[in-house]
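The complex appears here minus one protein chain, its other protein chains still in place.
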Amino acid sequence: MTTTATTVPATDALPAEVKTDRLPLLLIPALALLALPLTGSFSTWVTLTFAGLAMGMIIFIIASGLTLVFGLMDVLNFGHGLFITLGAYVAVSVIGRMIGYVESPSLMRNLMAVVPAMLIAMVVVGAVGFVFERVIIRPVYGQPLKQIMITMGGMIVGVELVKVIWGAQALPLPLPAAFSGSLLFGDAAVEKYRLITTVVGLLVFAAMLWVLSRTKVGLLIRAGVQDREMVESLGYRIGLLFFGVFIAGAALAGLGGVMWGMYQQTIVPEMGGAINVLLFIVIIIGGLGSVGGCFIGALLVGLVANYTGFLAPKVALFSNILLMVLILLWRPQGLYPVVKR
Amino acid sequence: MSEPMLDLQGVHTRIGAYHILHGVDLQVAKGEMTVLLGRNGAGKTTTLRTIMGLWPTAEGTITFQGESIASRPTPEISRRGIAYVPENMGIFSDLTVCENMLLAACDTKRAEDLDAKRLEWIFGLFPALRKFWQYPAGLLSGGQKQMLAVARGIVEPRKLLLVDEPSKGLAPAIIQNMITAFRELKQTETTILLVEQNFNFARQLGDQVAVMDGGRIVHSGTMASLVADEALQQHLLGLSLTAHQ
Partner (left out) sequence: MMLGRLLSGDLPRSRVLTAVLIAIFFGLLLTPFLFPGARATNVAAKICIFIVLVASFDLALGYTGIFSFAHTMFFGIGAYGVAIALSTLGATWKALAIGTGAALMVALVLSLLIGLFSLRVKAMFFAMITLAVATAFQTLASQLSAFTGGDDGLSFKVPELLTSAFPLSPHTFRGVALDGKLLCFYLVFAAAVVLLLVMLRIVNSPFGRVLQAIRENEFRAEAIGYRTVVYRTCSSVLSALFATLAGVLLALWLRYNGPDTSLSFEIMINILLMVVIGGMGTMYGSVVGATLFIIAENYLQDLMKLASNGFSGVPFLRDLFHPDRWLLWLGILFIVGVYRFPAGIVGKLRFSAWKKS
């Protein structure tokens, strides 16, 4: 094969400078710094910041699947909260059978109860996600109104079934002995569980980034969020891809449910539905379909909720919506808008 | 003409309540470049999309290498060896040039496994791609994106290439570049169905030509005879190409 192409200078120049948009990333430290003088004491600030980060991480784990599912197929699952509830209840069942392990002060034994509980919750919720996608979502692709209604119907029925199986009353989800208590940094107390949550959240985020940027499936997901038809035209079955993402997203929401349940230490069937609004706010803030935006949005929501909860409890109830309005005023498409075809 | 590689017979396409194609008959011969001319709204893009299965075929048959592909799922049609370069280019702007190329090679798992020799040849056609190999494709200029779009179509040998208006919105110098690349491509015996509005671009490349209007093919023949026949050109081009030149 010979080359005869003549190089025209114009084709060689890059019209735009390579510039990664780091501004939204700066929001998190900026917010934390802003809160420092307001909270008054450094130790309180440390405690609040870790509480906010931990809460944000859990929300991120739950919301990440939701935003990708929307990005890929314009499917907004109003029943996502069901997966949270279910994950927490499965964990209660698993941990209830291993209560001796949870109460033991040994970290090893604690982990032997908590890790299986998380894995089983993910598998069970993933399986329910499988059924949910086939029965509830598949028949109404591309019909937004029906989708809203049917996913809400799915959640109603799912939550009622949870009540049938586990009962409607609140159940305790005990925090393992080694996870409870606080660590002292100077005079700042940080709950161990919040630290663990933050680490787990970071690990999930890193793993997700690795999949999305280093594997072909991840590249296909990112490509599919931008241009579904082109992915199909290149020979890939996007339905299958979406199905996989939906199940993975459900499983992650299940994991988030376990973590959220342990954070609250009591679970009720309505816990998932209650968090739905927060999830929507997070994915709107982040830019629908963007995992990075979802991460930043979740952390912002977590931090703002904790800072305002301490500074002005009445405002705290609206802080999320306020945050959403402010961010949408700055960037109407969210922090990291996804460029659609 | 021997058995055509792609054969459309009486194809009708409806999009929602709108009836766009009214019985398209179109043959694409193996190893040749067929140019589909026509003004905006004549149904050229819809024809390509119907071939790709992106719109369902309401009536008629589409045969590719002797097998019916009408209304088959798009991924299946693609895997039979048809590559599609849409009008909007379909570039994944968040992904790098390299990742865009990797996704176009359906069964290749990693960028390192792309056929190096073929890549060299593509870089020869479009040098900008080598230079910006690791840059996000969204940063490329319009012309560079178009080159990437065509390059994606040929990253693996394909039987048929469907290209929708590669000259659209490009500066004359870059159009010239594109013509050179397509000439090179033709030497590899790739079968191409090209949609164009720019007759000047089309006449330099096409072997066969078909002109569309109102959702039908109104003329088909060799490009040479159309170029030679001034009167026919006047008649057809007045019909279809007023928007250009």
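Just so it is clear, A and B label the chains in written order, and each chain counts residues from 1 on its own.
Going forward, a contact is a pair of C-beta atoms (placed from the backbone, for glycine too) under 8 Å apart; a residue touches a chain by one contact, two chains touch by 3 or more.
Please read these numbers as outputs of a predicted model, since none were measured by experiment.
Student: Among A:G153, A:G218 or A:P337, which one touches the chain that has been omitted from the display?
Tutor: A:G153
Student: Which of these touches the unseen chain: A:M108, A:L145 or A:L184?
Tutor: Considering the complete complex, A:L145 is the one touching the chain left out.
Student: Go through chain A and note every residue touching the omitted chain.
Tutor: Missing-chain contacts on chain A: residues 70, 74, 76, 78, 136, 139-140, 144-150, 152-154, 156-157, 160-161, 163-165, 168, 273, 276-277, 280-281, 284, 314, 317-318, 321, 324.
Student: On chain B, what residues meet the omitted chain?
Tutor: Looking at chain B, the ones touching the missing chain are residues 16-17.
In the analysis below, only the chains that are shown with their structure count from here on.
Student: State, to the nearest whole Å, the distance from the C-alpha centre of chain A to the C-alpha centre of chain B.
Tutor: Between these chains, centre-to-centre, one finds 41 Å.
Student: Within their complex, state which residues of chain A touch chain B.
Tutor: Per the stated touch rule, the residues are 1-8, 10-16, 18, 216, 219-220, 222-223, 226-227, 229-238, 338-339, 341.
Student: Can you check the complex and tell me which residues of chain B touch chain A?
Tutor: Listed in rising order, the residues of chain B that touch chain A are 52, 54, 73-75, 78-79, 84, 86, 88, 90, 92-95, 99, 102-104, 106, 109-110, 121, 124-128, 131-132, 135-136, 138-141, 143-144, 147, 152, 171, 173-174, 176-177, 180-181, 183-184, 188.
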